[in-house]
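Here is the structure we will look at.
The complex appears here minus one protein chain, its other protein chains still in place.
Showing chain A:
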Amino acid sequence: MVALGGSDIERLIAMLSRLPGLGPRSARRAALYLLREPQTRLAPLSRAMDSAARSVRTCSTCGTLDTTDPCTICADPERDRGLVCVVETVGDLWALERAGIHRGVYQVLGGTLSALAGMGPDDLNTAPLFARIKAGGVREVILALAATVEGATTAHWLQERLAPTGVAVSRVGHGVPMGGALDVLDDGTLAAALTARRPA
């Protein structure tokens, strides 16, 4: 590899190139952009990252990432604590929050049942969910898991474990997305949409 002006710069490029969406070439461009004006670009980024590394933690109630524990969502008195939406990852929670349609709270599982990924029932973050149900006040659990074999298997598994609690369990619908013309949809989505059709 050609030396790029010192080991610190090379290390910065190497670290940036590990980020999603960046390869060595784009990491070099990003490093160069930051280093051109270090005081206004690099130093604030460095401080923000350092601060995030020190303050961000996992919420002990729902499993999301926040600077406080319990997280902002769990601590929000306006949220409906009787409505718990179960998602696979923090990214899924952020997607639902962006949409702004769920006014309840969440439970982040941290994955789905998958032999390939080494995820078994014990690896899923379900204990806080059952603790919340046991404590009372939960009316409905919404299973917002992926429309994949692993997502559906996890949903069925969880549904069976929730059945004895008496809490209502629902699942998000699968099918044609908003603005999705039928002729450009993939076959799997079309099949899911037809399978999950309902009376008009």
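Throughout what follows, a residue touches a chain if its C-beta (ideal position, glycine included) is under 8 Å from a C-beta of that chain, and two chains touch if they have at least 3 such contacts; residues count from 1.
Throughout what follows, contacts and distances are computed from a predicted model.
*Asks:* Would you kindly match the missing chain to its UniProt protein name, picking from "Electron transfer flavoprotein small subunit", "Nickel import system ATP-binding protein NikD", "DNA repair protein RecO" or "Amino acid ABC transporter permease"?
*Replies:* UniProt lists the chain left out of the view as "DNA repair protein RecO".
*Asks:* Write down which of A:14, A:65 or A:147 is the residue touching the left-out chain.
*Replies:* For the chain that is not drawn, the touching residue is A:147.
*Asks:* Of the residues listed, A:99, A:115, A:135 or A:200, which one is in contact with the missing chain?
*Replies:* A:115
*Asks:* Given that one chain is not shown, which residue among A:20, A:91 or A:199 touches it?
*Replies:* That would be A:20, which touches the missing chain.
*Asks:* In the whole complex, what residues of chain A lie against the chain that is missing from view?
*Replies:* 20-21, 113, 115-117, 120, 147-149, 152-153, 156-157, 159-160, 174, 186-189, 191-192, 195-196
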